[in-house]
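One structure follows; several queries about it will come next.
All protein chains but one are shown at their positions in the complex.
By written order: A, B and C. Residues from 1 in each chain.
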Amino acid sequence: MEINTKKTGNILVVSLKGRMDAVSSPGFDGNLLEWTTAGENNFIIDLSALEYISSAGLRSLLSAAKQIKARDGKLMLSGLSGAVQEVFKLSGFYSIFQIFASETEALQSV
Amino acid sequence: MEINTKKTGNILVVSLKGRMDAVSSPGFDGNLLEWTTAGENNFIIDLSALEYISSAGLRSLLSAAKQIKARDGKLMLSGLSGAVQEVFKLSGFYSIFQIFASETEALQSV
Amino acid sequence: MVPLAEIRVPARIENLHALIETITGCARQQGFDQKRIGEIDLSAEEALVNVISYAYGGGEGEVSVVCGLDDGGDLNVEISDSGAPFDILARDEPDTTSALDERQIGGLGIYLMKKLMDDVQYRRIEDRNVLTFRVLKKKD
Partner (left out) sequence: MVPLAEIRVPARIENLHALIETITGCARQQGFDQKRIGEIDLSAEEALVNVISYAYGGGEGEVSVVCGLDDGGDLNVEISDSGAPFDILARDEPDTTSALDERQIGGLGIYLMKKLMDDVQYRRIEDRNVLTFRVLKKKD
């Protein structure tokens, strides 16, 4: 999985690309720790280039949501499609995340 | 392997990323055919993000060089490092390509 | 079952992709579409990661995969280990409805596999845990 970030205002936009699986998810967890330690509090995680997510990836996203909420931060997801959308539906993840069609719409909402 | 292109003057800069192996090389061959059919004649193939090349990749690059030369076109390579550099050395490919340290240096040479 | 492909490797995370690709390779050969292959990919990961993470406690062990077609021409994937007996299908359904604060982390892997595959079975055969899932052949 490729992880790219860019800062827009006080929001860190994180783009995930490729496979978020049991091999790659721990890298995301490590990055999140770095970002929050550096003081980041508001996140958009854009999944439009994510092709695959397994329960290991869901675990990382859920754990991120809990950590960010505990810090009174904000987490939005955007760009879900295909297999990622299907897995989110099956897991009931639509009801626990703020989800936008695109990164742009997520940015406009704040 | 990811293939990205951008046009700079009359040169098509092609960036290869990831693995150029027996699975991915045929895709490159197909793209080359499209580019030459569309009239492209001058190429820089930037390998700075290429992590791996096998003989199947070498075959595609050599075949590209022969085709482009037959059309009186120009082919430059740039950004070789690590494993790609080692495989080029073992195969004697340094003597048959014009090779530059970076895409910028290749562009400056014309 | 006529085996199409087999792999036996140490149950370690660095072998996860080899294991998964052995399974998706079989599925590709059977002509399943991209979407179904993605679901097989996911189900395979879920089953395999459990073996890798839990079957041998902290110790070393192996995991085997056999793919093949059954008499009806459907794809069968058999994943087995020689760890302590553990029926992964006997677990309760995970929480998929509560809000963020109450939502438990984990337990979704097996649930997804059960939802996506056509039939999932656990058997203890001699000293092995054998998990089998079946993918019905595509209708022409």
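Descriptive notes on the structure:
As a convention for this text, a contact is a pair of C-beta atoms (placed from the backbone, for glycine too) under 8 Å apart; a residue touches a chain by one contact, two chains touch by 3 or more.
Quick caveat, the model's predicted, so the values are computed rather than measured.
Remark: the absent chain touches shown chains B, C in the intact complex.
The hidden chain makes contact, of the residues C:Asn15, C:Ser82 or C:Thr96, with C:Asn15. Touching residues on subunit B toward the chain that is not drawn are 21-23, 52, 54-56, 58-59, 62-63, 65-66, 69, 82-83, 87, 90-92, 95-96. In the full complex, subunit C touches the omitted chain through residues 3-10, 12, 14-15, 17-19, 21-22, 25-26, 28-29.
We adopt the following convention: only the chains that are shown with their structure count from here on.
Ranked by number of C-beta pairs in contact, the top chain pair is A-C. Across the assembly, the mean Cα position most removed from that of subunit B is the one of C. In whole angstrom, the spacing between the mean C-alpha positions of subunit A and subunit C is 26. Subunit B and subunit C have CA centres that are 40 Å apart. Among the residues of subunit B, none is in touch with two or more other chains.
Along subunit C, no residue makes contact with two or more other chains.
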